[in-house]
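For this depiction, one protein chain was excluded, whereas all remaining protein chains were kept in their positions.
After this line comes chain A, so read on.
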Amino acid sequence: MEGLPRPGWFGFGFRGFGQALGSERGLRGSLQGPEPLVVGGLGAGDPEKDAAAQVTQVRPSWSFTGFLTRDGRLVLSGSVNGQLPGCRDLLASEQHLLVLRTETEGSPAEMQAWAAAPELRGTPLWTRQILQRGDPPNPALLPLAPEPGWYVRPMQPFSQPLCPDLKARQLVYTWGTGRLGQLGHGALEAELVPRPVEALLGLAMAQVAAGGWHSLCVSEAGDLYIWGWNESGQLALPSRTIAEREKTVAGASGLSSCSPEAKKPATDGDGDLAQFIAIQPFPALLDLPSGSEVIKASCGSRHTAVVTRDGELYTWGWGKYGQLGHKNTASLDQPQRVDYFTDNLLHVEAVICGPWNTYVYAVKGKD
């Protein structure tokens, strides 16, 4: 298939600090559509081929991204640069990098906190040894965080603005500030202690993700539940901001059974406030237009991306920096398929959102 992008990682959205996202063309301008990921410094070969072959995980923060490679290196790109050998995982934030170092000859597995600086030099701010207590799971082998979008300050006892967490028995717990409904408990109060989301009891959850002000979870059956602040349409509920903007997005391919209210053109947005939803304080079931099951989901600061069982990628929410991948900068309050992947016969397997960008892993699809 001459000319089609090869399977591997793709990126689109914000790259204002030069973090690797797609091709290196266009300097630091946002990528409005997916491009194959190119990461410099991975190896001696072609950077694009290397990225596809070598990168196993992507950990994006706002101004930099960390890439974990097959040979255990952490490669940093953007406002933070450099490489660290012997790394299993990274929790990236604008203040700190929390790195899980693998056990080597002479040193045990440990967690290290580094200050986010242009180069990681010297010694970490602190380290903690990982003590194995015998029984699996080996903590050194667990991922640092199931999903990016966790805000952790290692210098303070877990001061998190919001944090859903997947625990045993597949219950969803949330805690933190709740002013915008992001905890899913119905009221807008903060929770200082993890509290199960009652509306989801009885449903086996496979995955959980948190954005800046919204949260979601995916059930084992492939249903998507979403709640929190809808100011940029990130809940796929009718958004007043979007309706009032001049640029309306007409229904794209694949959208057939959207609710009629959501498709109302932006005439006088003042007419009926009741149709717009600013805050959804309880989990709401979200059906994708194609009716597909969701297998993976990720949240950026104000956008959402999900992968379906059929290998399609849908995105919605804030689009100003191209993070939705629809080749424009429009924000959407309805899920829209990222056609780049279907057009190029790619089957999407994973998606990881940074605050303002999106990384996707796709393999060759069946015709």
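Heads up, the rule we're going with is that a contact is a pair of C-beta atoms (placed from the backbone, for glycine too) under 8 Å apart; a residue touches a chain by one contact, two chains touch by 3 or more; residues count from 1.
The rule is short, and it goes like this: contacts and distances are computed from a predicted model.
UniProt lists the omitted chain of the complex under the protein name "Bifunctional peptidase and arginyl-hydroxylase JMJD5" (options: "Bifunctional peptidase and arginyl-hydroxylase JMJD5", "Auxin-responsive protein", "Exosome component 7" or "Leucine-rich repeat-containing protein 49"). Among A:Trp62, A:Trp175, A:Trp227 or A:Tyr359, only A:Trp62 touches the chain left out of the display. In the complete complex, the residue from A:Gln32, A:Ser79, A:Gln280 or A:Ser331 that touches the missing chain is A:Ser79. One of A:Lys49, A:Arg73, A:Arg179 or A:Arg195 touches the chain omitted from the figure, and that residue is A:Arg179. Check A:Ala53, A:Ala199 or A:Ala278 against the missing chain and you find that the one touching it is A:Ala278. The chain that is not drawn here is touched, among residues A:Arg73, A:Arg195 or A:Lys320, by A:Lys320. Where chain A meets the missing chain, the touching residues are 16-17, 62-64, 79, 94-95, 116-117, 161, 177, 179, 187-189, 212-213, 240, 270, 273-274, 278, 301, 320, 355.
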